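Just one protein chain is left out here, and the rest sit where they should.
Labels run A and B following the written order; every chain starts at residue 1.
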Amino acid sequence: MKTIPVETTINGDSTEFLCHADESLLDVLRDRLGMTGSKEGCGTGDCGACSVMLNGRVVCSCLVLGVETQGAEIETIEGMANGEELHPLQRVFLEEAALQCGVCTPGILVAAKALLEKNPDPTDTEVRYWLAGNLCRCTGYDKIIKAVQTAAAEMRSA
Amino acid sequence: MAFDAQAKRNFKVVGTRVTRPDGIDKVTGKAAYGADIAAPGMLYGRILRSPHAHARIVSIDTSAAEALAGVKAVVTGADLAQPDDEDFADVAINCLARDKVLYDGHAVAAVAAKSKSIAKQAIRLIKVDYEILPHVTDVDAAMQPDAPVVQEGRALETVPAGMSQNVTTHCQFGHGDLDAGFAKADKIIERSFKTAATHQGYIEPQACMASLGSDGRGEVWCCTQGQYMVRANCAAVLGVEESQLRITSSEIGGGFGGKTSTFIEPVALALSRKSGKPVKIVMTRDEVLKATGPTISSSMDIKIGMTKDGRITAARGELRYSGGAYPNGTVNMGAQAAFAAYDLEAVETVGWNAMTNRPKEIPYRAPGAPTAIYAVESVVDELCQELGLDPLDVRLMNAARKGTVSSYGPTFNDIGLVATLEAAKAHPHYTAPLGENQGRGLSCGFWFNFGGNTCVSLNINDDGTVGVVEGNPDIGGSRASISMMAAEELGVPYDKVRTVIADTSSLGFNDITDGSRVTFAVGLATIEAARAAIKEMCSRVAKIWDIDEDAVIWEDGCAKPAGPNAGTHPPMTLAEIAAIAGKTGGPIAGHHEVNADGAGVSFGVHLCDTEVDPETGATKILRYTVFQDAGKAVHPDYVEGQMQGGAVQGIGWALNEEYIYGEDGRLQNAGFLDYRVPVASDLPDIETVILEIPNPGHPYGVRGVGETPIVPPLAAISNAVSRAAGGRMTELPMSPPRLLKAMTG
């Protein structure tokens, strides 16, 4: 199978890669670009562990083809912290123990950040519905919802 | 090791909510899980699986796959050893079938190729000629004498003659005179229950990278709950020596018991040996659901007698479990746990395991207990309803306590059930008003908790910091709690300690991370290792001060002169002692190796309010509170996290999750869309109340906490739904169609 060249911007860096027509964006990120922060939990868009931002929208990168991202702006978990300074969501997730095994955490952080950019003051119900596409099997979601709200409050007052 | 005499010690680190050491890597995407590494020249492995529930393998033709460009190796069951030991032999034929496939999804052959897509293409080119056999997937059907036989000759000596060959285990527990007990009852209820198999549902599929040379030396990187277990299984299945295999456990993306077995590592090693290249295998979700550990499925009969004032006079349970296509002992634990919460004069539980054409059961949090206790707690609740009694008062009246002869034999020591029930009774949740179509349920839960084989090595570094090396994969924050216990014992700040998980070549044997054993057993070994290091540090200081070793005590992270020498020398800190260790006798370390015993049993009580929708049969969880005796809670955040996470897994089991098999014996819902685990919008906050009744078998009073919380939700929700719907539910999950049918008849 022939490879196809694709030019994108990932976490602010212009990035070129070659991929096959049937490769998902998740496979490109993980296997071709070494960006393994996005996780594959199902490969069918049901678990959200591979969530990334594509042109400002949260998508499951396992459902996007690499070749579809020509000219796109992509943001992944690897771009969330600014150097050694964590994003407030990342810091609060740590402080409030909103992760156990941590494998769903990158996807949840990406999705939660997108929520707060759109709605800086969500209700608990809004947070729960926004994150309904991100499965977590360890925490029962309780501490995740609370951490998102703590970070939201902090970001509003900043 | 007994609970410290200094029971009222003021903990400085233990009991605080410090930040976990692996946290930054996990919130930035740097943490390396099973599928996150690559090796130069690596190949991608993929497994061909049976499309049949039960079939004889007549022949396998791999020639077309081998001829495909980019394919470097193909293996079948013939490439694995046939271990004599039955357990290892089961692992081997579960990794790659030999004569028969035993369930839909059973691995048959595997390939290693230069790319994922070539591997995918190659397995389609493998031709397997199957002779299809009759199958059985239901436990009750499998016990019938004329049922299709899954495997022959596997029954234990305890199984009476004349039963179906599928019946492999029979057990019985209890004491007292049942007939006399039932004769004293004012009300007897007898009911039958069924529960579906569920899956642990960890978000990270099994993944490994493996390399094995023709000299028998190998390396494996994998996500597992026990690297030493992987080593033993791989060595047996490949016929190589344990010393030649080095297994490194990656960060693990959830396990809940599901990663206490081996599915792909021996296959990847066999492919690597044949191809001469490292091989990576990552399971798909479909494979995870079809071929890795679901729980048992069950069918149960419970009979309980009660006096009109609420005293249980006799109780009997018969449990029929199926652990899939292999012999399975999980029913032993279900039968022992079923009535553990009660102080009973007459009790009997009988358990059976029957093989079915389903994947091999793998433990899932408190294996065996949730289903048995669901059935028991449902009947207790119905008796309370029928007799007009308060379900909490009845449980308090009958609760097991210190001195109770448990339903499984031993007399209970210090246990926290009564305190846990009292906490639930005092909580505002218990008396909050309920609306229309709403109901409140409660249930007790129980788990034994384990200790087990444990090695810990603790190094005092020359800059005054501390390194702890332990051998149990950190599944829910245990590196934090182990560091905390080391810091507590040594009297140094938490951030001076770093705990790492050793590979199998760097530390002695450790049992798997299971049975809620890690904080208890690794914690205990860490405390002992710290005490050994302290003894050595005191001995060095005694030499420096030229006083008796016994005259040096350890306090607040310093060696101090004691007794007649008190105040004669300024204290020496750990850092000061460490800095000159080379001059006083060499590096300072402590280590401890133990098969830890004395794990304390754990009880929990869950309260749940639900609302049922009479039009759709959907159930909404309105409010949920977890009460649990944790012993000493080392890191309360992660104790709460275990309680919340276990409760929500139980909610999934009660309401939605199930293995659905078609008439053809194939799994119909092998994906997260159709196997529906709870999502954030399904749930309310999960409130937690931690009780700390110290475990007398641990120096800090630690009990395990991880398993008990999955036990009570099944009955708590079923009791709430039954009260809300006005009829007793007896089957799990209570999915909307099933509930609607129960409500409309």
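Keep this in mind: a contact is a pair of C-beta atoms (placed from the backbone, for glycine too) under 8 Å apart; a residue touches a chain by one contact, two chains touch by 3 or more.
By definition in this document, contacts and distances are computed from a predicted model.
As stated in its UniProt record, the chain not included in the shown complex is "Molybdopterin converting factor small subunit", which appears among "ATPase", "Cytochrome c oxidase subunit 1", "Molybdopterin converting factor small subunit" or "Oligopeptide transport ATP-binding protein OppD". The chain that is not displayed touches the following shown chains in the complete assembly: B.
Considering the whole complex, the residue from B:G213, B:G409, B:P493 or B:G726 that touches the absent chain is B:G409.
From the set B:I264, B:M333 or B:A633, the residue in touch with the chain omitted from the display is B:M333, counting the whole complex.
Considering the full assembly, B:H170 is the residue among B:K26, B:H135 or B:H170 that touches the omitted chain. Remark: the omitted chain is touched by one listed residue; of B:E251, B:E348 or B:E687 this is B:E348.
When the omitted chain is restored, the residue from B:F448, B:W554, B:Y638 or B:Y661 that touches it is B:F448. Take chain B: the residues that touch the chain left off the picture are 156-158, 170-174, 200, 256-257, 260, 329-330, 332-333, 336, 348, 350, 363-367, 408-413, 447-448, 450-452, 514-517, 595, 597-599, 697, 707.
Operating definition for what follows: only the chains that are shown with their structure count from here on.
Between the CA-based centres of chain A and chain B the separation comes to 29 Å, rounded to the whole angstrom. Per the touch definition, chain A reaches chain B in the complex via residues 1, 20, 22, 27, 30-31, 34-44, 46-47, 49, 76-78, 80-81, 86, 90-91, 93-97, 99-106, 109, 124-125, 127-129, 131-145.
Residue ranges on chain B touching chain A, taken from their complex, read 17, 19-20, 22-24, 26-33, 35-36, 38, 116-117, 200-205, 251-256, 282, 284-285, 475-477, 635, 637-638, 640-641, 644-649, 671-673, 677-683, 685-686.
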